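Following: one structure in structure tokens, then a few remarks.
Removed: one protein chain of the complex. Kept in place: all other protein chains.
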Amino acid sequence: MTSDKVYPSSRAAVADIPDGATILLGGFGGAGIPENLLVAMADHPARDLTVVTNHAGFGERGLAVLLRQGKVKKIICSYAFHRSAFVFRELYLEGKIELEQLPQGTMAERIRAAGAGISAFYTPTGVGTQAAEGKETRTINGRDVVLEHPLPGDVAVIKAHRADAMGNLTYRGTAANFNPVMATAAPLTIVEVEEIVAPGVIAPESVHTPSIYVQRVVRGEDLDLRSET
Amino acid sequence: MTSDKVYPSSRAAVADIPDGATILLGGFGGAGIPENLLVAMADHPARDLTVVTNHAGFGERGLAVLLRQGKVKKIICSYAFHRSAFVFRELYLEGKIELEQLPQGTMAERIRAAGAGISAFYTPTGVGTQAAEGKETRTINGRDVVLEHPLPGDVAVIKAHRADAMGNLTYRGTAANFNPVMATAAPLTIVEVEEIVAPGVIAPESVHTPSIYVQRVVRGEDLDLRSET
Amino acid sequence: MTSDPKLESCALKPADIARRVAAELPDGAVVNLGIGIPTLVGNYVDAGRGVMFMAENGIIGAGPKPEPGEEDKDYINASREPITTLPGASVFGHADAFAMIRGGHIDIAVMGALQVSAQGDLANWTVPGVGKGGIGGAMDLAAGAREVYAIMTHTMKDGGLKLLEECTYPLTARRVVTKLFTDIAFIEFTPDGPFLREVAEGLTIEDVQAVSEPALLTNGPPGALMREETP
Partner (left out) sequence: MTSDPKLESCALKPADIARRVAAELPDGAVVNLGIGIPTLVGNYVDAGRGVMFMAENGIIGAGPKPEPGEEDKDYINASREPITTLPGASVFGHADAFAMIRGGHIDIAVMGALQVSAQGDLANWTVPGVGKGGIGGAMDLAAGAREVYAIMTHTMKDGGLKLLEECTYPLTARRVVTKLFTDIAFIEFTPDGPFLREVAEGLTIEDVQAVSEPALLTNGPPGALMREETP
């Protein structure tokens, strides 16, 4: 019943992402990036995407391919102008892409709020900085805090280490990063993994992302794909 | 350096809990209750405790021993009047103990907020019910929501399955319940476990509660202690 | 159930109500079962339907009761009963369990009810008076699940009504019940009001309306509530 979650290819898994979708894209540095799914998305017609991800690309691979093809309307990220994000920088300076920068932890927590049904939350992060401009602030227990809202996606495109055929996921090392929280915050979560096993192989206590958060699983076609650093 | 987290006995681990402390007490039903620590606390002079826990006791064991000795001033819980909580009921009807009941998920999220530095959050749970009385409400995205605040403890008294000597914890089955979130929400977290292993035995990916949340670990003296159901 | 002899003789037993609820669950749904009759629902759902049972004390993929002697103290459901796990099960703590519930990831919460209002308000955690009941996970589940299936006897033992214009007991959540299963009727809550879908064999629309405060919508004769085939 649930092994219909396993898709035959990255291309099949992303085939119906619509124009204008908000994509939650996992990855931090070179770790935990769903590179095969990104390659498939680059071949795919969807445009005007909003991409929520930690950083605005990493060299010429992954997100940069989508950027080069003009598929991305807006990036919401925590770190925009890393030297490795030169593809984004060029588009940005030409006025061809919108940018919203968020504190990394606030971004993670806003995504969590979307997945966890929290309607809004107050955080001390960013108070008195540009990150709080235009946002409601108040003082709670003597501390100035700012109101932040959920940040959901239409589709989460993430990377895990291992999945079972029901969609339970495990991550490895620091390749988890934004992937587990993003899995909770979109009605359609598409996961690239290195290995797919039978249900029951992953012990209940070892599951990092429970199956109900995952709609599609694909074994990455080229597991040697790596972003340059 | 960190194996000073391992205490020789439950009694030693709870010896300095002060009068008036707010205790976050793990456990749900008969699972994941730090029974040896509770037995030790019953022998201990601390009084006027506020206990935050899912339910107001379970038969004659555990929390009930503290209750019988009049050590508990107030219970904050999600389910007060289960038939198994007869010790609490008697005290309550005699006016000898205060009670605050919270929705179970709001209780868990308020404890998480305390551990995660969230100053307050809006939730749809409890709107239009007694649980929202006297609390700020507003409408966010067309939904009525209520403002909830963090619920920290002075001491978390919890149960895990396994610890390493540095304080990394794993839980088993549904015995996790409130234990992992409570571990994050008190400056002093005391953990009863069934087994203590050397650092490194628990793989980084298998750790459920990272060591920095844990200050004291003790192997439960009587692992056959069980609450009646 | 009521003291009305006709209603009483036609009323479904708890197992039959559970069976009717089980039939209503969509294949593949993620379902939370509350305490009481709702716990019986799992007995009537074939494994092949892909329904997954989630319990708020931290498990998805709870299986049937263990054989006697096979109980594991660390594996229980929210009713504190020992459980097994099915392949593909996962466990987690309360904060994560209620993130799932509040976040709308549970398709259906099946909950016992004390009263249900015309608008689908649910009262099921306490009755007026001191020292009764507890909130537990009911408010979170009622507010967070995509649908709430409520189960109750249609009336109190003394004949008092439970399907009311407005609940008189403390509320669990407002406007959340989508389907109500009683011992004499299956009622769906539509934007226009409660719609009577099925009545127990031997009863009429009027019989059910007589013990329901809100006007029940109908569209021709309702179907018959299922009853155990081999009594």
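Letters A, B and C mark the chains as written, and numbering starts fresh at 1 in each.
Just so it is clear, a residue touches a chain if its C-beta (ideal position, glycine included) is under 8 Å from a C-beta of that chain, and two chains touch if they have at least 3 such contacts.
Since we're looking at a predicted model, the values are computed, not measured.
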Point to revise | Chains in view touching the one left out | key: A, B
Revision key, fill the gap. Which of A:Val6, A:Met41, A:Ala176 or A:Ile196 touches the missing chain? It is A:Ala176
Point to revise | Of A:Arg11, A:Arg47, A:Lys74 or A:Arg89, the one touching the omitted chain in the full complex | key: A:Arg89
Review point. In the full complex, which of B:Asn36, B:Ser84 or B:Asn168 touches the chain missing from this view?
Key: B:Asn168
**Study point:** Hidden partner interface residues of chain B, rising order
**Key:** 1-2, 112, 114-118, 164-166, 168, 184, 198-200, 204-205, 207, 210-213
Check your understanding: Of the residues in chain A, which ones touch the absent chain?
Key -> 28-32, 54-55, 77-82, 89, 92-93, 101-106, 108-109, 111-112, 123-131, 161, 171-181, 208, 226, 229
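Operating definition for what follows: only the chains that are shown with their structure count from here on.
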Review point. What is the shape of the graph in which nodes denote protein chains and edges denote touching chain pairs (line, ring, star, complete, other)?
Key: complete
Point to revise | Length of the line joining the C-alpha centres of chain A and chain B, rounded to whole Å | key: 33
Study note, to complete from the structure: dist(centroid_CA(chain B), centroid_CA(chain C)) in Å evaluates to 30
Check your understanding: Which residue numbers or ranges of chain A touch two or more of the other chains?
Key -> 116-118, 204-205
Review point. Listing for chain C: what residues touch at least two other chains?
Key: 59, 85, 91-92, 98-99, 101-102, 144
